[in-house]
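Note that this complex is displayed minus one protein chain, with the remaining chains in position.
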Amino acid sequence: MDASSCVSDAADLAGRVLGALRGSGGVGLTDFLDSCADPTAGLGAVRLVGADVFLPHVVLNHPLSPQDAEVVAASFEVFPPVTEPVAPEQWVMAWHDWSTVTVLARLTGDVPVTSPADPDAVLGPAREWVRWSGAVAQLSASAHPGATGPVVDAVAAQPLALCRGAVRAVLRRDFGTAGRLARWVALVHAAGVRLPVDPVLLVDHIGPRIGAEPRRLLDLAVARHLVEAA
Amino acid sequence: MNTVVRIAHDVTAGALGWLHANRALGGFEDDATADLDDPDSVYKPVSELALAASLVLREGVAGTAELRAARELIDFAWAQLREGDLLYERQLRHAMLTDPLETYVHYARGGLRHEALEQLIDRASAADSLTEVLPNRRLAVANAHRVAGIRRDDDFPAMLRQTWLGRVTQPWAIDWYTAYCMTHTVFHVTDWSALPGGLPPDVTEYLGNWLPVWCDVWAEAGQWDLLGELLVVGACLPEPWCDRAAWELFARAQHADGLVPRDADPIDDDPWQRFHDHQHTAVVATVAGTLTVSRLLGGSR
Partner (left out) sequence: MSVHTLSRTVATPADIEQLSALVAEPESALTDPPLHVPNAAGVLLALLVLSPGTPKEPRK
């Protein structure tokens, strides 16, 4: 698989999700896959975008088509999930995947899947907030409306570490990471947790600086939706 | 805690030693007059030498060699100012300047007095003859009066609220320049950690939350001078924040001869230029280390 094809496919897919969120119908995963030069890279892109492919269904209550559900299922067949994560990347992948299959199960009425145990393995101690917030940013697809689970609970329990990560990203002018963390800040705020930063002002600051890359714009859209819904 | 004390002490000893060893490079080339062609080149650095030395003497936690070096530094700097006569002449000629007092206060703190200068400033204070100043500089002037014992009717809490820090705004709304304004606000409102109560609870909480972030960002950018000032701020809090990881980063930047580089730029080979480029950072390191050791050894204020 060519990594850059996967990334550009993911950008394309994120663009379709954004379009669907703005009301232009469904994401159309089968159409998306047909448009990919390499279907393997395309399915990799589906896994990469993860739970975010379901955002129009979560936010706007669109029903999930069986075809779209099949594409997501196929992405797990073609890229089998790691059964016993060891390396940090594998832990990130495991929790990212769990988020995807959990939302899928909720939308199809299937049995929920057990989570990969303790989030400590992926996040590390919160006092090491640079590393901790880095992992939280990598799990940004888990920060969506209605999200629950051990990682969500762990993040909501550490508002200062989360906000430190976000402020650091903004000051470093790493607006990609800042946007991902802003989703979490917005989610935690919507859950009623008191934060040492103003989530609306944070999203307003990041917005014009995040650039035009679709996956980043999608992060911003989710963050904005969550702060506005709070 | 003990490890931080050791690290901070070693950084101080190195930086103070470097300042002391190189002090001749910091003197005026010839007799300086009240007009001072280039205040930034000697006058300001000489003032900063006295700041560092006066705080080492004030805290009294340094070893014998360091205390002697501090005494020699402040005496050297005082001699450069002709025992204060240069400051007096400058204040006479330029009535509205605040730098004569702001320079003088470090000597006064170290027990070196100039009666005529104090009378002049006292008279100006009684007449409320003060020029227009930036909020954090307004605090500098207020603290200088306070330390020198020259009466003024200053409302420190109100002055603090006029500063960026006093507004307690979003913590990413800061840049290099604003960060230095913030550090100086803390220095003056707490009189270099002597009065930590000068920081109200909301400001203290704010600094506790965000100092670690600012330290991380500017350390990553190799801005050692600013990192040092942030470490001074940490030592000025009611519950001092003297983080081991931040201190280790700062100590690692220090050279074997005690020089602490201002930033990540290449260091000049010319001894005079080298000293002038990095003198401020050695002053900052001396102050940061001295106040950190003092606070951690249980100097309760």
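Each chain gets a letter, A and B, in the order it is written, and its residues are counted from 1.
Going forward, a residue touches a chain if its C-beta (ideal position, glycine included) is under 8 Å from a C-beta of that chain, and two chains touch if they have at least 3 such contacts.
Just so we're clear, the structure is a prediction, and the values are computed from it rather than from any experiment.
The chain not shown here is touched by just one of A:Val92, A:Leu107, A:Ala121 or A:Ala156, and that residue is A:Val92.
From the set A:Pro80, A:Gly192 or A:Pro208, the residue in touch with the chain omitted from the display is A:Pro80, counting the whole complex. Note on the undisplayed chain: of the listed residues A:Arg47, A:His62 or A:His144, the one touching it is A:Arg47. Across the interface with the omitted chain, subunit A contributes residues 1, 3, 6-7, 10, 30, 33-34, 39-40, 43-44, 47-48, 50, 67, 70-71, 74, 77-80, 82, 88-90, 92-93, 96, 134, 137-138, 169, 171-174, 176-177. Although one chain is not shown, part of subunit B still touches it, namely residues 174-177, 217-218, 220-221, 223.
To be clear about the criterion, only the chains that are shown with their structure count from here on.
Averaged Cα coordinates give subunit A a centre that lies 46 Å from the centre of subunit B.
Against subunit B, the residues of subunit A that register as touching in their complex are 129-130, 160, 163-164, 166-168, 170-172, 196-198, 201-202, 205.
On the side of subunit B, the complex with subunit A involves touching residues 170-172, 174, 209-210, 212-214, 216-217, 220.
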